[in-house]
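Written below as structure tokens is the structure these notes are about.
All protein chains but one are shown in place.
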Amino acid sequence: MSHNTFGHLFRMTTFGESHGPAMGCVVDGCPPGIKLSVDDIQGYLDKRRPGQSRFTTQRQEPDAVKILSGVFQDDRTDGQVTTGTPIMLMIENVDQRSKDYTEIRDKFRPGHADLTYQAKYGLRDYRGGGRSSARETAARVAAGAVARKVIPGVTIRAALVQMGAHKVDYKNWDWAEVHNNPFFSPDAKAAAQWEEYLDGVRKAGSSCGAVVEVTASGVPAGWGAPVYGKLDQDLAAAMMSINAVKGVEIGAGFAAAAFSGEQNADEIRMRHGKPEFLSNHAGGILGGISSGQDIVVRMAVKPTSSILTSRQTITAQGTNTDISTKGRHDPCVGIRAVPVAEAMMALVLADHFLRHRAQVG
Amino acid sequence: MSHNTFGHLFRMTTFGESHGPAMGCVVDGCPPGIKLSVDDIQGYLDKRRPGQSRFTTQRQEPDAVKILSGVFQDDRTDGQVTTGTPIMLMIENVDQRSKDYTEIRDKFRPGHADLTYQAKYGLRDYRGGGRSSARETAARVAAGAVARKVIPGVTIRAALVQMGAHKVDYKNWDWAEVHNNPFFSPDAKAAAQWEEYLDGVRKAGSSCGAVVEVTASGVPAGWGAPVYGKLDQDLAAAMMSINAVKGVEIGAGFAAAAFSGEQNADEIRMRHGKPEFLSNHAGGILGGISSGQDIVVRMAVKPTSSILTSRQTITAQGTNTDISTKGRHDPCVGIRAVPVAEAMMALVLADHFLRHRAQVG
Amino acid sequence: MSHNTFGHLFRMTTFGESHGPAMGCVVDGCPPGIKLSVDDIQGYLDKRRPGQSRFTTQRQEPDAVKILSGVFQDDRTDGQVTTGTPIMLMIENVDQRSKDYTEIRDKFRPGHADLTYQAKYGLRDYRGGGRSSARETAARVAAGAVARKVIPGVTIRAALVQMGAHKVDYKNWDWAEVHNNPFFSPDAKAAAQWEEYLDGVRKAGSSCGAVVEVTASGVPAGWGAPVYGKLDQDLAAAMMSINAVKGVEIGAGFAAAAFSGEQNADEIRMRHGKPEFLSNHAGGILGGISSGQDIVVRMAVKPTSSILTSRQTITAQGTNTDISTKGRHDPCVGIRAVPVAEAMMALVLADHFLRHRAQVG
Partner (left out) sequence: MSHNTFGHLFRMTTFGESHGPAMGCVVDGCPPGIKLSVDDIQGYLDKRRPGQSRFTTQRQEPDAVKILSGVFQDDRTDGQVTTGTPIMLMIENVDQRSKDYTEIRDKFRPGHADLTYQAKYGLRDYRGGGRSSARETAARVAAGAVARKVIPGVTIRAALVQMGAHKVDYKNWDWAEVHNNPFFSPDAKAAAQWEEYLDGVRKAGSSCGAVVEVTASGVPAGWGAPVYGKLDQDLAAAMMSINAVKGVEIGAGFAAAAFSGEQNADEIRMRHGKPEFLSNHAGGILGGISSGQDIVVRMAVKPTSSILTSRQTITAQGTNTDISTKGRHDPCVGIRAVPVAEAMMALVLADHFLRHRAQVG
């Protein structure tokens, strides 16, 4: 059991604080012989990197990853490959701006983990949120890039499907659109509306929530396991472990509660010699095991807790006070959660691929 | 890593199939010296037991639990106590009605795990769903009763808050009402409406979904851990591992996506020398760690997949066919999921209590 | 982490006390489709069963195993097979002779776990040693029988190679001899000497130690892993977890300390297209990974602590006293440890087979 490790056979152990010298992770259990270079990882980190538009925090971090172990370039082989030993990925922190931490040291910011870390540990590294900072998700994205290479037949894609109360129109869905706007919106029309909306939020010093949808195509039927090794159970844990996530659903999710049995259970027909489902309310998972359909997960991200408006709170010494949070923040953390959700999906699937192979061959 | 074990320090390993000789679990890691008798467990099992109203399956199972190990009655002490060694809880199956399994053997029932188990293992115990049957949750409820005794200061309660599209009115909430109706509804008015609604569903041979809400009061601030040992992460996994659950949310959950930062972040004030939050959108968890507020989790349960209406499917041999599922079924499995949700909450909290004590003392 | 679970992917969780109603285990992670019946298990249990000669305890336990879950006999297949779900193996206790436990309740027997269990838990089930009884090893033998079926190409055999100070002569080694004498001796001559020696020990109410050697043939090169997943590390843990074991060595073991580098490192030559080692000081493991040679492990078993001679001890209340242990005991517990050592070898190898398959395919 480890509080900072995710996964069972394909495992990531992360370390590092927001304002410490470095962040990173050790990826253990990776199969040998997989080509892996910094280029395979950096692209995903760049998608999560702050400061790329006016809609994310202006902290400047290149998030340049180094591979410190677990790969080897034989003088007779073509390129660097994994050796089956731990892959250490390190990202140095660059822009840990020196500032006055007095206020944050002494006051618990509403919505943040300040009070709970203090209650648990009796102390906390308050610089930039320390270990509770979303900066930790850079390590996830790096590890997720390795995970993708373990399951090359699987395509993992995520998109923002709701910002504040504004949802995309699924009829407009275009995966190609996702990288044409600063919101990872699959709906160009929604993106245009969000731009205006988020500018308003940002200028008001406020923030908003979001919903992210992540999909995996190409997962064969049979991954996952009963009854505490369920694929959906692990996906729920994976997504809920991301900062600010407050809800997770698979397939139809909460909407299924209002369905009748006839509406909900996906009918099956043979097509081209393979089972095909006539709908996907199950989100690709039945009894905790993949059905061969697309795996579809959605997660709700709460609004950034750091806002300009003054809020009631208490000091670490237990007196009433108020606080407003200035400085660099994402007005909608859901945006940068999109590549993180993809990474967590990849990590869960790579793990379950190995788990399935272990038991069934 | 174990597919049939839940928990890290307070652990439950379950075994058994729906139509095998017995179900049960081994509870490991329980602290010593805790009074524990069959009476502490049986009451919770009775709440989950089938056949108690016309709204649940008519299978007749007494679900009588036996404690086969891990407790000891010293001749000088008052009653039987845990010894710190594995507690084996066994429930014999009584009503595994002999029937013709030919249809279920050869056809994959839509919405069930038939196809996926077959895809994974190349074979399956199709009698009553085998290991994928919700009957496995009896073992959870038994283990959950032990977990409650590990955290006596915590009160865990669950209720059905939505049946089909019909929600309770939170203004009518009365915990005392929950055991006055066959639906675990906290709202007497909603219960009356549901009775009529579910009778219609049942007579039509159909089924409906539901939403369950489970609450834990009395959890001190500080349980849980960053970043893959988060309390909400483990609760999400716990609930998503329950049969038919398709969504989980903490506190405001998906509604938080539409909140502004001002609305969402719970303000804090000192009251009676302790921090008190002025709202609980966080559901009692910040940064994965309990805040001292009530922990609030909701889960969406899909409609029972076994319905009378004929549905399109395929055979195990890959030909198109149709199926309708006769026999004993719950028209709304969400009802009997209520005591299961309580049990999973208890298991997660007992585990985190021990994990917290390990690291922090 | 579980105190009563052994293994990572092929896992056994045991439960039960010496004088409780039943002992047993849940085997999780077993591949599906393996033929498994009670007959596959009972033979190994019979080898470990007490009361088979005057050289083991006279407790009468049939040790009849039942399989309560995890297997299925399809009406179209030949025999019962594993389904990939937890296999529950139960052995009911029959001869928990009712007796007066007053002395054992109040005094700590030297060499036993009485004092340490009391120190840890503040109480203990003192009937027959409770959970610390070697009776727990029956569950290991049952699980080990399942493990053997997971690795059918591997032959696991153990023998007693030393009783008291009396060692076998390796020149006389004959595996066929092992089941011709009540000591599992591979050396008929040694067996004859031991018979006389152990009769003397037994009649004196004393006891003696032993050394067990266990060998696995047919393990392919490549099982095991660096650096905390080493095959020898897990074998050391497996053997040291057996009651009364005080030492474990692989290959040359402690003798290697006195070797020169030239003597120790096994030279290699190709034979019949495969690497062959010219000696096996490594015991079949290099860098924690199997080399394809026989895996050879030895373990030292201390003398039974229950002896007739009066010994100095203290009471649970902390006063000086004396104790001598009457009743049914093995004069040399090393004998019945032989099938247990085989079982632990099988469990470790089945686990590593799955672990290897997970990572490397």
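By letter and in written order, the chains are A, B and C; residue numbering begins at 1 in each of them.
Here is the rule we use: a residue touches a chain if its C-beta (ideal position, glycine included) is under 8 Å from a C-beta of that chain, and two chains touch if they have at least 3 such contacts.
Not measured: the values here are computed from a predicted model.
Q: Taking the full complex into account, find the residue in B:29, B:110 or B:284 that is in contact with the omitted chain.
A: The one listed residue touching the chain not shown is B:29.
Q: Touching the left-out chain: which of C:22, C:178, C:301 or C:346?
A: C:301
Q: Can you say which of C:19, C:49 or C:131 touches the chain missing from this structure?
A: Once the missing chain is taken into account, the touching residue is C:131.
Q: Can you tell me which of C:211, C:295, C:335 or C:349 touches the chain that was removed from the display?
A: Once the missing chain is taken into account, the touching residue is C:211.
Q: Contacts of subunit A with the missing chain: which residues?
A: On the subunit A side, contact with the omitted chain comes from 1-5, 8-9, 11, 13-17, 20-24, 26, 28-29, 32-33, 66, 68-70, 72, 74-75, 77, 81, 83-88, 105, 120-125, 130-131.
Q: Just checking the interface: what residues of subunit C touch the absent partner chain?
A: These residues of subunit C touch the chain that is not shown: 1-6, 8-9, 14, 108-113, 115-117, 119-122, 131-132, 136, 162, 164-165, 201, 206-211, 220-230, 232-237, 239-241, 243, 246-270, 273, 275, 278, 281-283, 285-292, 300-307, 309, 311-314, 318-320, 334, 355-356, 360.
Q: With the missing chain put back, which residues of subunit B would touch it? List them for me.
A: 1, 9, 29-32, 84-85, 226, 354-355, 357-361
Simple rule for what comes next: only the chains that are shown with their structure count from here on.
Q: When you draw the chains as points and link the ones that touch, which shape shows up: line, ring, star, complete, or other?
A: Shape of the chain contacts: complete, all pairs touching.
Q: What rotation angle superposes the Cα atoms of subunit B onto subunit C, in degrees to the nearest 5?
A: Between subunit B and subunit C, the superposition angle is 180 degrees.
Q: I'd like the most central chain, judged by C-alpha centroids against the all-protein C-alpha centroid.
A: Closest chain centre to the overall C-alpha centroid: B.
Q: Could you please state the distance in Å, as a whole number, between where the Cα atoms of subunit B are centred and where those of subunit C are centred?
A: 38
Q: State, to the nearest whole Å, the distance from the C-alpha centre of subunit A to the C-alpha centre of subunit C.
A: Centres of subunit A and subunit C (C-alpha means) sit 46 Å apart.
Q: Among all residues of subunit C, which ones touch two or more of the remaining chains?
A: Counting only residues that touch two or more other chains, subunit C contributes 1, 9, 29, 32, 84-85.
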